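Every protein chain of the complex appears in place save one, which is left out.
What follows is chain A.
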């Protein structure tokens, strides 16, 4: 059973708010850069970046990051993850990065993303933005910018849908089917 958390309009409005929050700390946002995490984090990052350009007339460079190689769980999962594109077409040195993902859960993906980023150089700072923080952290990670905070049960999952991947936009919380007792 899926329960709607954010409609398309809510998601869009949240991206606009995040665009303002990204730029707020800077007198001159020239050092700002955005890295979207594959897959839906990239779509959200693009949307936010579009609003930054619209509101502040600033071209913020954007990259795309896949963290598969840095994950600590890829060998214990049933399915071997397919590696996706990583493309960071600018020098990280001296940049103030914002890393964008769709859902923050255990914190392991963010940890692997920070490891991955360090292969590309030494940024001045890295902040983290997620559209949904659902709790249940396994590592001491917190987000600097959050779209919506949703306390969840472990048998629920958060589904973020984007136009690019799913043909529609929304955020749902979905209750997984109960496992039959052995």
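FYI, a contact is a pair of C-beta atoms (placed from the backbone, for glycine too) under 8 Å apart; a residue touches a chain by one contact, two chains touch by 3 or more; residues count from 1.
Operating definition for what follows: contacts and distances are computed from a predicted model.
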item: Choices "Response regulator", "Acyl carrier protein", "Aspartate carbamoyltransferase" or "Iron ABC transporter permease" - which one is the UniProt name of the chain not shown; value: "Aspartate carbamoyltransferase"
item: Option touching the unshown chain, where A:83, A:139 or A:174 are the choices; value: A:83
item: Which residue of A:115, A:144 or A:164 touches the chain not shown here; value: A:115
item: Residues in chain A touching the chain absent from view; value: 66, 69-70, 74-80, 82-87, 115, 118-121
